[in-house]
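All protein chains but one are shown at their positions in the complex.
First chain written, first letter: the chains are A, B and C, and each begins at residue 1.
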Amino acid sequence: MQSQTIQKLIDLFSKFPTIGPKTAARFVYYLIGLKKEEVQEITGTIAELKKNIKTCAYCFKPFEATGHLCEICGNPGRDKSMLCVVEKEPDLNSIEKTKKYRGRYFILGGTISRLRKTEIEKLRIKDLVLRVKRGQDTKEIILAINPTAEGESTTLYLERLLKPFGKKITRLGRGLPIGGELEYADEETLTSALEGRK
Amino acid sequence: MQSQTIQKLIDLFSKFPTIGPKTAARFVYYLIGLKKEEVQEITGTIAELKKNIKTCAYCFKPFEATGHLCEICGNPGRDKSMLCVVEKEPDLNSIEKTKKYRGRYFILGGTISRLRKTEIEKLRIKDLVLRVKRGQDTKEIILAINPTAEGESTTLYLERLLKPFGKKITRLGRGLPIGGELEYADEETLTSALEGRK
Amino acid sequence: MQSQTIQKLIDLFSKFPTIGPKTAARFVYYLIGLKKEEVQEITGTIAELKKNIKTCAYCFKPFEATGHLCEICGNPGRDKSMLCVVEKEPDLNSIEKTKKYRGRYFILGGTISRLRKTEIEKLRIKDLVLRVKRGQDTKEIILAINPTAEGESTTLYLERLLKPFGKKITRLGRGLPIGGELEYADEETLTSALEGRK
Partner (left out) sequence: MQSQTIQKLIDLFSKFPTIGPKTAARFVYYLIGLKKEEVQEITGTIAELKKNIKTCAYCFKPFEATGHLCEICGNPGRDKSMLCVVEKEPDLNSIEKTKKYRGRYFILGGTISRLRKTEIEKLRIKDLVLRVKRGQDTKEIILAINPTAEGESTTLYLERLLKPFGKKITRLGRGLPIGGELEYADEETLTSALEGRK
């Protein structure tokens, strides 16, 4: 018989993304093996996270600062003519790391797997439409959604939805990624790679 | 630029077993997405874990109860003539699940990869020797250590160490596991399977 | 447009076990790159295989020699009191490699996935029954079938079928294989490992 607290914590860790009960159990034994102060540092930082982290009023990025805009949206140096729509924050971070994009972002909060009304309503699509409607400076909207099946239908849905506002709407370029191989590339990727040669 | 609290928590989660920075980041975004009370449940349970969980004075199993013996060692119904030495608690749990073992356990705390003195001292080998020395009821010691390279050298080391106490010392039976295939079995496993046929 | 001969050979190689069209194509390009004599060595050896290889009249092992018994069945030094039933030749080879078995074999030719009459008839079950019936020297029949789901039902079926002949019928011992881990072992394997400790 497992201890009640251990079992409860295994259950809670099992809800973490990608974690099953076996790994959750390993987390618990890891915590049991830590010193008191080390555990307090973890719980303290989690508590702080909830206290300190706000969601940006414009792009929905979690941030930690005064004001209601994140460090990107609140930065007057960013280019307001460009709006990059991403699925989730790690995607935003990936784009930031390239240092090639100086515009603003909007975090959609997910993709639409099937075009169900309930799913669409969970995403921040109404907020996005509002940003585009009021964004007189915005000239280009980059739909930087993953080119997966779900991502594609989301991109298509957004293109149709945002078309009436008269902005330039673009998608990320397709092609062979670093390390990719022609032999195993699909036809669509290879067609894009050929058309986009330079 | 990542928020400071987010980065700190990513660093802390990256130390969890099997977790790299990418998954650690997903944990943080998962926590950000949770309700305040849900996060409090997690931090509360972790804090409770550290407060409630004691280590059994006999077998070193973490447990949650009054007294200083875990629910197995403190159970008068368990067979004191048998002592099963395991590497870590999940191994003990696996054996308990079979419901075929009614003796007591001893959790070694690891295996010896190379027979270095410092490594040996980190394990609870002195405590094990003490249990065996004083355990007049103990008749059989099962060395239920994983049959991996490290586990084998640990088993060998323990066999030599415990031999002088005159108890019966056994190892788990080798053979084909459920789902195993003769074609891919190593010779030692197959030899054991042949010898142990019935 | 692929050459006709290339396409035909890709199709033929795609029927080889575990091979898909991509690897089949790599085989063809590999052959194209070989010297004429190297290719002739391959086709020659395949042709020889068909010419030289006979199937043992007792155990159904493919072999290459005069007579109608393979090198095991024809070896007077092998122990005729033991008969080891395996699914396929690689399993027989695995057991031979252990050098711990000196009896004879019988290659069943597969396992029964569902107990369908047509499937059972494809196996050499009638031949096996004949061997057992006439095998007055045979004292023990080892059913060395893989402990997979299909293998188990085949073993069960054979046990029932061969029971009336009054021989000792055994199975390979279960347990932890070399490299196995208690934490991830199933309960049945672990129970066998506990019961088979020594």
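We take it that a residue touches a chain if its C-beta (ideal position, glycine included) is under 8 Å from a C-beta of that chain, and two chains touch if they have at least 3 such contacts.
Computed from a predicted structure; not experimentally measured.
Peer 1: Tell me which of A:I19, A:I142 or A:L158 is the one touching the absent chain.
Peer 2: The one listed residue touching the chain not shown is A:I142.
Peer 1: Write down which of A:A24, A:V129 or A:A185 is the residue touching the left-out chain.
Peer 2: Counting the whole complex, the residue in contact with the absent chain is A:A185.
Peer 1: Sort through C:F63, C:Y101 or C:Y157 and give me the one touching the missing partner chain.
Peer 2: Once the missing chain is taken into account, the touching residue is C:F63.
Peer 1: Would you write out the residues of subunit C that touch the absent chain, in ascending order?
Peer 2: 1-6, 8-9, 12, 16-18, 22-23, 25-32, 36, 39-43, 45-50, 52-53, 62-65, 71, 88-90, 93
Peer 1: When the complex is taken as a whole, what residues of subunit A touch the one chain not shown?
Peer 2: Residues of subunit A in touch with the missing chain: 86-88, 90-91, 94-95, 97-98, 100-101, 142, 144, 146-148, 170-183, 185-198.
Please note the rule applied: only the chains that are shown with their structure count from here on.
Peer 1: Among the residues of subunit B, pick out those that touch two or more other chains and give their numbers.
Peer 2: 88, 90
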